[in-house]
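Excluded from the complex is one protein chain; the other protein chains are retained at their positions.
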Amino acid sequence: MQVYEIKNTIIGKERSDIMMKAGIIGATGYAGAELARLLLGHKEVELIWAGSRSNEGTAYTDIYQNLRGFTSQECKGDDIEKLAKEADVIFTATPQGYLGGVLTEDILSKAKVIDLSADYRIKDVKVYEEWYKIEHKSPQLIKEAVYGLCELNRESIKNARLIANPGCYPTCSFLSIYPLLKANVIDPNTIIIDAKSGTTGAGRGAKVDNLFCEVNESMKAYGVATHRHTPEIEQQLGVVAGTDVTINFTPHLVPMMRGILVTAYATMTKKLTQEEVDELYMEAYKDEYFVRVLKHTVCPQTKWVEGSNFADVTAKVDERTGRVIMMGAIDNLVKGAAGQAVQNMNLMFGFAENEGLKQIPMFP
Amino acid sequence: MQVYEIKNTIIGKERSDIMMKAGIIGATGYAGAELARLLLGHKEVELIWAGSRSNEGTAYTDIYQNLRGFTSQECKGDDIEKLAKEADVIFTATPQGYLGGVLTEDILSKAKVIDLSADYRIKDVKVYEEWYKIEHKSPQLIKEAVYGLCELNRESIKNARLIANPGCYPTCSFLSIYPLLKANVIDPNTIIIDAKSGTTGAGRGAKVDNLFCEVNESMKAYGVATHRHTPEIEQQLGVVAGTDVTINFTPHLVPMMRGILVTAYATMTKKLTQEEVDELYMEAYKDEYFVRVLKHTVCPQTKWVEGSNFADVTAKVDERTGRVIMMGAIDNLVKGAAGQAVQNMNLMFGFAENEGLKQIPMFP
Amino acid sequence: MQVYEIKNTIIGKERSDIMMKAGIIGATGYAGAELARLLLGHKEVELIWAGSRSNEGTAYTDIYQNLRGFTSQECKGDDIEKLAKEADVIFTATPQGYLGGVLTEDILSKAKVIDLSADYRIKDVKVYEEWYKIEHKSPQLIKEAVYGLCELNRESIKNARLIANPGCYPTCSFLSIYPLLKANVIDPNTIIIDAKSGTTGAGRGAKVDNLFCEVNESMKAYGVATHRHTPEIEQQLGVVAGTDVTINFTPHLVPMMRGILVTAYATMTKKLTQEEVDELYMEAYKDEYFVRVLKHTVCPQTKWVEGSNFADVTAKVDERTGRVIMMGAIDNLVKGAAGQAVQNMNLMFGFAENEGLKQIPMFP
Partner (left out) sequence: MQVYEIKNTIIGKERSDIMMKAGIIGATGYAGAELARLLLGHKEVELIWAGSRSNEGTAYTDIYQNLRGFTSQECKGDDIEKLAKEADVIFTATPQGYLGGVLTEDILSKAKVIDLSADYRIKDVKVYEEWYKIEHKSPQLIKEAVYGLCELNRESIKNARLIANPGCYPTCSFLSIYPLLKANVIDPNTIIIDAKSGTTGAGRGAKVDNLFCEVNESMKAYGVATHRHTPEIEQQLGVVAGTDVTINFTPHLVPMMRGILVTAYATMTKKLTQEEVDELYMEAYKDEYFVRVLKHTVCPQTKWVEGSNFADVTAKVDERTGRVIMMGAIDNLVKGAAGQAVQNMNLMFGFAENEGLKQIPMFP
């Protein structure tokens, strides 16, 4: 196809009528671009707005050449009020503070909003402001926002106007720990989460720290004892535990592009056999399409979920120490960001929950 | 979902009636596994046979954990006669010589066969035997086999019983060079192809040479002046040129998993402007869904086609030397193997040519 | 230079008289080859034996082409008795059980032995046999063996005949935790070690699991709650704590070649400020050439020690949880194997402790 001249053709879509219009603000970051990839392959959606203030007027596929042929959009700006008039759903994959600063009741009355930033994730605005060092400009909307972890909040998501799409680390941490915490068999305050992330998690900003030659063939912890996802994880674990939870969370940067691996430790409050632990995981996720429980003899591997919305989880009992080691893997750009956002959209608009999310993980 | 106990459920398929049964012999190599991934996502096909002699009886998803939940098949052997009775189409992703040694008229009368090995690619059996150092056991079938480069042989593929699915390097080399050779504006005997491949091209065999620590952070040429894809490329270029063609072909191993990049050089037989060259590429591929012509100012990048069946091509005129530099990129496991095999299947069975091949390239 | 014909020339050495003869059994594994690299650059040593049973008679530099020009040795076998007659020091970089099965008093009376395997690391032979599933054939020699962690056992190493060279994970874990354990400010039984290793740690065996395409772009835990380095770490921490210590140790495989990163957690037994913790690290390592204490605001990064014998360590106090996060990085092939072996040799033979180990870490 003569792809560099197409203006009006969109390939890859085969349907008569398009039902929904979607826009992305922050479409040129990695999460935004993954969202575009998923939406361009979604049967029920038309992508009408790829927002990127700094690239306004540039063909979106000149920035993301992988999408060449799938859209002829030029990048638009970040005028969310204008977008709200044109779109049914708005995704914001923007820096912290952006949506908090512009979102209004008026916008929400026109379009549903799914926010991939942290602005509406933390229910206690003081905690948000303390960890994010940003004044929240629309605290009155926090209460309405539904934390979009579909496996936990499916029903409230269906009726939400505003979704706080979970962070990548919190999603993987929560899904790894949830079955045992819910069953009340681990001590919440002994939880230690040692998490490892691919470099897409560091964003597409032009920083020396993220250069190939700085990241490759190396590994490091970062944000030790201070990472912003800590209160988000604590809040959600607290919801399940029914009490305040304080944890250690240590993220690491891994020389790979996609994937989060969580290794979490907790002391068991009663002596459980491996079989009982297995059973709790199986039971907790028996109706969940996107969570795959692995045998406890098999450790999750990030590549096994690459490009898909799956979370692979398992847990191993260590009788010697009385602790259980809980493990989970997701693709941080999919289940950890754009895929979960689409999953939320599907729930909100009554589509099949896995519509547009049937990608089979790619290996190798 | 309780994925490690499912026996009869296949997720990811939403259709009432399954039209076609497909089997793979050699399903545990990388090309075979990619074929499985594509077929498991193909609306019109049921995968009934994942053949791997050395893994017979093992759950296929215990080997390819990425596919967990998408199939409950256990690996079967390589009894192609039995398979021919059960399947409508057989894919062989087997070592050179296997299919040549077992294929019969009887098998072909029961099932269509798409061979990902080189056994039926080379029309001159002496050339095959010389480069592959294997005696061909069924030379009488070579003539019938159609070389499955869809962009070249679309019509004959539709009616074929036996497809010789092209090699990865030949596919990328051919698509990069074709427009100028067809237009008769380059001297065929000046063609030099310098090709670079990801490591999936080296297969999944347990060899020291392919260990992470041997491949990573290094680059090398291999098979210099002796690589087996040379006569295949020469044969196909010869078809277009209408004369014998002798070329230099040098493959290289690159520390990445997927992707082939071709940089080809040839002397122009007449002085062409860049615009004329652009035009020849646009014209040659104007009706091709899977070939994306890039602006000559943009060099193809393997990641832009990753996970997809696309070939990105372009060419640059160098007035100083009178040569043109032709470039192309494919995913070696998709357009260079499994994807092209599915494209052939689609043509042979009357499905849309891009059915099951609508994956949008993944980036990063 | 005409390197492929040299037989008798050794380049890279500039000295009049060679003082010591060294041999390696197991010279074609990664640790053995790193040992060769270090010994070939060591002023006081001549490498007279590169042992590899499966490669006997092959030029050593045909296997490790990087060493081309630095030795003209052909690989010899594993006849340790013969080697003991010719060499002053023998390094064994062999599978578990080899040295335990062949070592005798007679050998030790002729040559000093530095064992990079685990055969003499564990003082309690029952623990060894339980974790390694190997019967120990020379338990009477275990007591004599000195655990070759130079920073801990410098004086006993100087007079040893048999060194149990520490494992890579134990070395990095120990050096990360030592200052606080020695100061008795952490509870030993709350120690959790989450360790990450490059793929050279998995060896040079031809296994599918270690192929580039299996390792790259992925991350996983392995040996969860069962890894053989666990009792070794517990034993050495126990020596410092003066009591039995039981820990969690979880190793992970990282898509990089060299480097171990340890992130260790423990509950503080008294409230320490960050400054007090800093001070304990500084004090503990003030005379150690090979340990670099980093500011607590800087997390160790494996690449900063690549190719060198350094260990970079630091610790961060988390007041919220009352835990301290201890971090360390080494090159697993150097300080975690071959470099530490040379450091031991230097101590044993009275050379400067850093002789042959002055490599400045390479970046990038």
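Lettered A, B and C in written order, each chain numbered from 1.
Just so we're on the same page, a residue touches a chain if its C-beta (ideal position, glycine included) is under 8 Å from a C-beta of that chain, and two chains touch if they have at least 3 such contacts.
Predicted, not measured: the structure shown is a model, and the values here were computed from it.
Per the touch definition above, the residue from B:Thr104, B:Ser218, B:Thr243 or B:Thr273 contacting the chain not shown is B:Ser218. In the full complex, the hidden chain is touched by chain C at residues 1-5, 11-12, 30, 33, 37, 40-41, 64-70, 200, 217, 257-258, 282, 285-289, 291-295, 298, 301, 303-307, 310, 312, 358-364. Interface residues of chain B facing the missing partner chain: 189, 192, 194, 196, 198, 213-214, 216-222, 224-225, 246-248, 250, 252, 254-259, 261, 263, 265, 299-304, 306, 316-318, 320-321, 323, 325, 327, 329, 364. By the touch rule set out above, chain A reaches the unshown chain at residues 30, 199-200, 204, 206-208, 210-217, 255-257.
FYI, only the chains that are shown with their structure count from here on.
Each chain's centre was taken as the mean of its CA atoms, and the one lying most distant from chain B is C.
Chain B and chain C have centres, each the mean of its CA atoms, that are 45 Å apart.
Between chain A and chain B, the centres computed from C-alpha atoms are 34 Å apart. Counting partner chains per residue, chain A shows two or more touched chains at residues 217, 257-258, 301, 303-304, 306, 364.
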